[in-house]
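Okay, handing you the structure first.
Heads up, one of the protein chains got dropped from this complex, but the rest are sitting where they should.
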Amino acid sequence: MRQSTFADLGVGLIGTGFMGRAHALAFHNARTTFDLEVNLKLRAVADADAARAEHCARAWGFDRSHADWQQLISDPGVNLVAITTPNHLHFPMAMAALEAGKAVYCEKPLAVSLEQARDMHRAALKAGVVTRVGYNYQQNPIIGLARDMIESGELGQIVSFQGEFSEDFMGDPKSPWSWRCEQAHAGGALADLGSHLLAMARYLLGDIEAVCADAHTVHGQRPVCVGSQEQRQIAIDDQTYALLRFANGARGTFGSSWLKHGYKNHLSFEIGGTLGTLSFDQQRLNELRVYRSGAPGRDGFQRILAGPAQPGYAAFCPAPGHQLGYNELKTLEVRSLIQALCGANSEGPDFAEALEVERLATAIRVAAKEMRWVKVSDI
Amino acid sequence: MRQSTFADLGVGLIGTGFMGRAHALAFHNARTTFDLEVNLKLRAVADADAARAEHCARAWGFDRSHADWQQLISDPGVNLVAITTPNHLHFPMAMAALEAGKAVYCEKPLAVSLEQARDMHRAALKAGVVTRVGYNYQQNPIIGLARDMIESGELGQIVSFQGEFSEDFMGDPKSPWSWRCEQAHAGGALADLGSHLLAMARYLLGDIEAVCADAHTVHGQRPVCVGSQEQRQIAIDDQTYALLRFANGARGTFGSSWLKHGYKNHLSFEIGGTLGTLSFDQQRLNELRVYRSGAPGRDGFQRILAGPAQPGYAAFCPAPGHQLGYNELKTLEVRSLIQALCGANSEGPDFAEALEVERLATAIRVAAKEMRWVKVSDI
Amino acid sequence: MRQSTFADLGVGLIGTGFMGRAHALAFHNARTTFDLEVNLKLRAVADADAARAEHCARAWGFDRSHADWQQLISDPGVNLVAITTPNHLHFPMAMAALEAGKAVYCEKPLAVSLEQARDMHRAALKAGVVTRVGYNYQQNPIIGLARDMIESGELGQIVSFQGEFSEDFMGDPKSPWSWRCEQAHAGGALADLGSHLLAMARYLLGDIEAVCADAHTVHGQRPVCVGSQEQRQIAIDDQTYALLRFANGARGTFGSSWLKHGYKNHLSFEIGGTLGTLSFDQQRLNELRVYRSGAPGRDGFQRILAGPAQPGYAAFCPAPGHQLGYNELKTLEVRSLIQALCGANSEGPDFAEALEVERLATAIRVAAKEMRWVKVSDI
Partner (left out) sequence: MRQSTFADLGVGLIGTGFMGRAHALAFHNARTTFDLEVNLKLRAVADADAARAEHCARAWGFDRSHADWQQLISDPGVNLVAITTPNHLHFPMAMAALEAGKAVYCEKPLAVSLEQARDMHRAALKAGVVTRVGYNYQQNPIIGLARDMIESGELGQIVSFQGEFSEDFMGDPKSPWSWRCEQAHAGGALADLGSHLLAMARYLLGDIEAVCADAHTVHGQRPVCVGSQEQRQIAIDDQTYALLRFANGARGTFGSSWLKHGYKNHLSFEIGGTLGTLSFDQQRLNELRVYRSGAPGRDGFQRILAGPAQPGYAAFCPAPGHQLGYNELKTLEVRSLIQALCGANSEGPDFAEALEVERLATAIRVAAKEMRWVKVSDI
């Protein structure tokens, strides 16, 4: 599954919802924007609805369609399988693709249980293929700058992390039940939103050793569907808070909520070091707020705008202030995946990393349930 | 040049620089993202460098390439000619395309002189085809919200406009001379940046009747090229300020500078009405700041995030806070153009509107030169 | 100690440092700004340095001075004793004043140990006098608005609190040891800064039932004095983080740090309810950020400026946007204290409340030391 293996790289995409189209755009735009090392071919789209599969394949520039995702995996023209289906389908699809020796690009969360995630990681190791999980926010060039600042020591020793991922789409108690309200589908604020933040925390600061947490179901019942009088009992977390201890010694707080009014995509964090502080909010994804100790009365927090100085940006915009959008983070993710497939030492969360994120989320869940500190490696 | 005329719409793209690729992405993504009314075909790319033309055509998914832009215009498969070349080439290319009865999608500024702009407008009228000029910032869904607020009377009678488009890429006196420093190439802060703001002011508030202005060359000479000791005399405006009188009675100020340090793409404005105020900065293109009179001690400026409530947004992102990027404004521009080509009453700046922008910029130039108020209709 | 007891209210001030002068200004300005119910008399200043005591008494408009604080307490003209000395002196001074039947206005923290705080509370109950502790940030008119919004139900049921009080004055490891580094003097980030935030959390949301926490000494040694090579071992917390469970059901996080670079007086919090969210940062003490659910695509966080609509503000400034400063919060505190002395049902933290703050801080300290959840009422 290295460059020498194929002159062409054939992509098979499972799922035609919003995320399916986002992948389709990202594959095309990665090809148009970057000089990729392979000949990227948009080979097939799969959707259980055959007509929809065919329509999307044509509209999105793919060669063919399959009504059966297993056919797509068997398709000899497909080298890379992109999975954008609901969470509970990630496991069977990824396992089949790995079994077939295909590279896998799976949306987050990797699985709906830690056990599944472990199996998937094992299967990936056995298959020896490249895997990637869609923690796309890490691909942001300004996040790359944040990481550089941390790794270069520019902020000194890192001592604190305070992160929060809040949205408000479940803020209204009349927002109805959905699969997102079920643990068995990796629902809840922690799994749905918090896992992005945990992945980011690990990406920037490395391992988290111990956690203590509090999970809270605010609305214990919700309508079975929009407008219904019938209520369904709900046990999932609407908000989860935690204390984090990092392996590097940093301490911090974590929050995740899907009912914090006013926040729409508030994946945010502040990282403190012995020489400076940086903070970020995904709602302004092209900005990094940085403070570096300076002359008294002359220093202050600075807003750095994403620009061509950060790798990846210049492919999309000629100057700072023009701004990347959400979809371009996806394009950067695809490019990073292609680089990995071509043998480059490309960073990006693979199944091994996604397993660690799941382990961490599970540790938080256990800590909250048992109201005690939990060592992550014990999970 | 209406939908009935063709089942397919063949696009020919002249120019392969940054803006050429931006167009290529926009055409593809408009097709993938929206259910267009036509069958959009990426037919041909033209560049004087035949090898580059061929390479780009292949990389960007176009059928063929031409080393001669006139061949592209004559290409029978091409119905729509997109022009992304340097400013002084807009005129001959657009005139040839119009002569050939093709629709034209031209980057701004329309032309390098008011005379050219007049000729182009006349030619477009004669050809009876759809034209469009790339004032892409108007396509922003949150700008659509701003316009709705103004037109609906939500802000009351509009009484003030204060706008500024500042960047700093010419801030360093060692930034060398380029064609942007020449009036004959539509250079200078007013033409290069300010024209975007004038187009926006007209889009939101309509006609401007009279102007008074001050144009200022700060750096009267610049190196002939990077690092050179040799200096070249420069007479173009580094910054231009103006007073504006709108036909609707509003008054205001205008500023344009390419040496205002810290600003990267600061197309910004604040519009005051008798019931409220709104402001916008392109550097945060997904936000609109709005104040509406409310209860004393309970009101305040509000930050509205772009989201699916604004037409166009949902095609790219599922929720507010995810954010559109610069390139998606281009995709929205292409979609609006396609709608116009299909006979929809699609708004968007055509050659007639671009001529008015040029007239207004010329009025400002005259007012500054002669240090007097100028009636725009006298130009 | 009620209005009928005295026509005049004689103030005795112990301590002439920064906070002593702040009190002196506040007493004078309360008299000038408000129509107080008593005839406020600035009677005496005490400082161990007799010359300094005398100088300050004259400069600040007090009648006389004492070199011995016990004389000031015995001074028959003094009805109210204001204590602004270092933390470890609060206990003996307040106890003596209470013993003498004088009202006491003591700077925070109330004491250097929970035991002292308990004794002081008991003594105040026995004396039956008015007491007040200087949690002055609660006096901010815009905080009053925040409390109104919470209590009126405007934000719905409160479900989350996220608070942080960070400064950076100990950020440099070369910042020397001081008494603030000693537990026995109520030092450390939690006691020095965090206690303000805990008092605020209680003021706004009421009792906190349980906590879990993590305390962290980043710099285990510091120079004995500025520039010294000699190091002193330090065991106090540089930063403390906690999870909070409120009696009203809300959950949240707490942070306190004195080495978070870039923050100077960052007493900040965000409170989420089922209908809206509000947030505040003491660094912009005249602003409240509020979000209330509204029409999709039309709502957003709002910045409310402090103004005459909030009680207390109009005494200082004629309109919003003029801004109160830190010292005016102190003036408002004095006025609230005078109201309490005159029998009004004036809110404000007395010794009973300060004891609860100390209990809470102690619970956090225990939770951090023993790495477990602690029920606050068990302390």
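Some points to look at:
The letters A, B and C name the chains in turn, as written, and every chain counts its residues from 1.
The rule is simple: a residue touches a chain if its C-beta (ideal position, glycine included) is under 8 Å from a C-beta of that chain, and two chains touch if they have at least 3 such contacts.
Please read all numbers here as calculations on a predicted model, not as lab measurements.
When the full complex is taken into account, the listed residue touching the unshown chain is A:Q310, out of A:Q310, A:Q323 or A:T362.
Considering the full assembly, C:C317 is the residue among C:C317, C:C342 or C:V366 that touches the omitted chain.
When you scan B:G10, B:P109, B:G272 or B:G307 for touch with the missing chain, the hit is B:G272. The set of chain C residues touching the chain not shown comprises 18, 21, 24-25, 28-29, 31-33, 35, 59-61, 167, 169, 263-266, 282-285, 305, 307, 316-328. Listed here are the chain B residues that touch the chain not shown: 157, 159-160, 162, 164, 168, 171-173, 212-214, 216, 218, 238-239, 241-243, 245, 251-253, 255, 257, 259-263, 272-277, 291-293, 299-301, 371-373.
Counting over the whole complex, chain A has residues 145, 290, 295-305, 307-310, 320 touching the chain that is not drawn.
Please note the rule applied: only the chains that are shown with their structure count from here on.
Taken chain by chain, the contacts link every pair, so each chain touches all the others. Closest chain to the protein centre (all Cα atoms averaged), using per-chain Cα means: A. The geometric centre of chain B is 55 Å away from that of chain C, both derived from CA atoms. Rounded to whole angstrom, the centroid-to-centroid distance between chain A and chain B, based on C-alpha atoms, equals 35 Å. A separation of 42 Å divides the Cα centre of chain A from that of chain C. The set of chain C residues touching two or more other chains comprises 299-301.
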